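Read through the structure below, which is laid out as structure tokens, and then see the notes.
One chain of protein is taken out of this complex; the other chains stay put.
Chains: A and B, in written order; residue numbering restarts at 1 for each.
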Amino acid sequence: MSLFQPETSMFEPLETQDGAEVITRPSLSYWQDAWVRLKKNTRAIISLNIIILLAIFTLLGPFFWDVDPALQDLNQVSQPPSMPKTALVVGSYQSWDGVTIENYEPPEDYADSVPAPTNFRTEGKPTTQVVRLVWDPVPEADGYNVYRNVREPQGFADLGLPLGATYGDELSYEDRLSLESRDYYYSVVPTDGIDEYEIFARLVITPQLAITQEDALERGLINRIDDVAIGELVEIEFHPLGTDYLGRDMLARLMEGARVSLFIGIVAPLLYVIVGIIYGGFAGYIGGRFDVVLMRFADFVVALPFLLFMILFKIAFGIGPGESGIMPMLIALVLLMWPATARLVRGQVLQIREEGYIEAARLLGGKNHYLIMRHIIPNTMGVILVTLTFAVPAAIFTEAFLSFIGMGVAPPTPSWGSMCNEGVKTMLSHPHELFFPALLISITVLAFNLLGDGLTEALDSKMRSRD
Amino acid sequence: MSETLLSVRDLEVEFDTYGGTVKAVRGVSFDVAKGETLAIVGESGCGKSVTVQTLMGLIPMPPGRITNGTATLKDKSILNLPAAEANKFRGVEIGMIFQDPMSSLNPTMTIGDQIAETLRVHRGKSHQEAFGMAIELLEKTHIPEAAKRARQYPFEFSGGMLQRAMIAQSLACNPSILIADEPTTALDVTIQAQILELMLELQRTEDMSIILITHDLAVVARMADRVAVMYAGQVVESGSVDDIFYQSAHPYTLGLKAAMPSNTHDRDKSLTPILGSPPDLFQPPAGCGYCARCPHAMKICAEHLPEITEVGDEHHARCWLQHESAPTIEMLHQAGG
Partner (left out) sequence: MLMYTLKRLLAGVITVWFIATATFIAMHQVPGDPLMNDKAVSAEIRANLEAKYGLDKPVTTQYFIFLGNMLKGDFGISFTQQNRKVNDIIRDHFPVSATLGILAIFFAATGGVLFGALTAVYRNRMPDVAIMFLVILGISVPSFVFAALGQLMLVNINSLFGYSVIPVAGWGTIWHMLMPSLVLGLTTMALLTRLMRSSMLEVVNEDYIKTAKAKGLSPTRIFFRHQLRNAILPVVTVLGPQIAAITTGGFVVELVFAIPGLGRYFVQAVQQLDYTVIMGTTVFYGAFLVFMVIVVDILYGFIDPRVRLS
């Protein structure tokens, strides 16, 4: 049949085969096994690290960023995020006579068109204290309009409203109108005294941030007025994430807000999960009529429209003057959220109570409290842990939601939700005021959700047998 | 025997899993003749279900992959067909029923609609006509009050009734072959007998062939004309039902028989289990798959895969004990000896 012709010796019996079946997988406890599987879940581990970072940010952050979150700085309102800034120390404002044409004679006639002014320049260093503009005269003109734009104008029609006007022999303009340290497009348009000629000269200027010695002293940047001389640079307050509409430091407020948001987000679920465990545990373990009554009541509480009653309870508990409103929100959350955990724990207890190993332990003489502590509670811990993980983002969302519609934490206490509420008002002009708190809420909620997903998978005993 | 309907040659199927590639089917060949029952026997994971599911195109690819072999139904190849081509024979030429009737029917469609669906798709019947035929099919499988039952949902049926409905569904287009993948495993013993009886009856009236997948030798003895014994992805012995039971030519077949209770069995003698477990098909052994558990294992068994040896008329075994140099073993049918 085939070419392969085995030798006769190969037909001797095979010696006994040992070690064919050895259990090679180490035996792990439930939690060890869950931890091993959680570690394999990259997303869950990243989330766990994010949560740890958030905790560090909240608890240790204020030690490294020692700025008062309530300190208002009306000189720096709604500043965007920036690097450390220095300001030029300048003397107090000195009036300026400007530049005029000597022996000026108004033009005899109106010209049809004129050339643009030339040699458009600044006089002295442009600072946020003052920008002084000078240009060479256009012979036919009897005045000039000066424009300032923050975006580059796309032609004559795009200039908008003039910043100011000069007449006759004036060839300069002094701009002191709420200057910031940013790019400005200055344009000068010759006029016949009333009407404009459709031509202009343009200059881009970035004024240097300037501060007077008196201001620097007042803002606590220097200790004595002669610590810095005029013309020197002084470091001004640094706001890495910018400031809000009252000039408060965003980073410090986010840390403070994190304490409020995470406090509610973690303490409220902890409390109502404990309430739920006790309530559901009792109902499930005692069972019978007692169980029916307890669970019916829980059903009613579940049926309460959640947000309406959050608001209702919040006003019912009231906020006295000077209170932050954290406690009423905490109580309201616990009052409304416990039934979910209670139901879950009751279901688990009912199920576990019927398991064979409980029966076995009871037959071996296990007492009630032993059964509860040794078997029932450890076996519900997984489910409870998962519930807790998913309850955190829900509570954070609720806080943010209530604070956003103005029913949450009372100002001036910041929370991420109330910061969003403030930020959304200036969303168009200063997006960072909404962006940062919204980002932190999203990251936190995302991290807890992904961790919850990971825990569900890691603790699911059905999943264990799969790998 | 009579004409061959289905012919499978050297079928090899692999699965890519996160743990590596599983060689689930490693060169399986068999024929099914018109009107006969072929039983494929073997323990869990031996590849018997994978083999028939591959024929029906039910293996998801990927991760599954046919690496070798052919299968022809009435001289037409049926492997690796696109869905539109495969649907010309699935449900038409070959009907199939599964192990768990409870989960094998769509819970949100009535039984009648599910049977009628086959007729509407393959025979182009109207809904009303197909539904009427579905009721007839249910009657044919002895479901009482078929007209009423056809309007019910699977959850209103018992397991045995559901398996009858499954059979009715698979018979809708008068297939020439019925594949029954462990049709009675999930059922009570009394119901099992009824279902098997029904299958035998329908085989006679409809003149069809049956491929019966099972791990139960008692079912084999009752139903099969011919038997293929599978182990570790290979057919280790095949032949007529008498050959397999009375002239077993492979130690694995002997082992299966020793593990089976029977009424002629000595009362004092306990059943003999086959010790150990099947080889890891992630890395199939170089030699015979049964070597590690075989009481008669020889040196050659560990190193070389035995060839298929003819040990009688239409009776084959894949075992080195059938080699002319091998020692004689008690109870084992050996061609040379």
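Just a few scattered comments:
The definition used in the following text is that a residue touches a chain if its C-beta (ideal position, glycine included) is under 8 Å from a C-beta of that chain, and two chains touch if they have at least 3 such contacts.
Please read these numbers as outputs of a predicted model, since none were measured by experiment.
Across the whole complex, the hidden chain's contacts among the shown chains comprise A, B. Considering the full assembly, B:Ser103 is the residue among B:Thr17, B:Ser77 or B:Ser103 that touches the omitted chain.
In the full complex, chain A touches the omitted chain through residues 299-300, 303-309, 311-313, 315-318, 320, 393, 397, 400-401, 404-407, 417, 420-421, 424, 427-428, 434, 438, 441-443, 445-446, 449-450. Considering the complete assembly, chain B touches the hidden chain via residues 53, 56-58, 83-84, 86-92, 95-96, 98, 100, 103-110, 117-118, 121-122, 153, 155-156, 166, 169-170.
Heads up, the rule we're going with is that only the chains that are shown with their structure count from here on.
Averaged C-alpha coordinates put the centre of chain A at 62 Å from the centre of chain B. Of all residues in chain A, only 1-2, 4, 6, 8-14, 17, 20-21 touch chain B in the complex they form. Only residues 276-277, 291-292, 296-304, 307, 309, 320, 323, 325-327 of chain B touch chain A when the two sit together in their complex.
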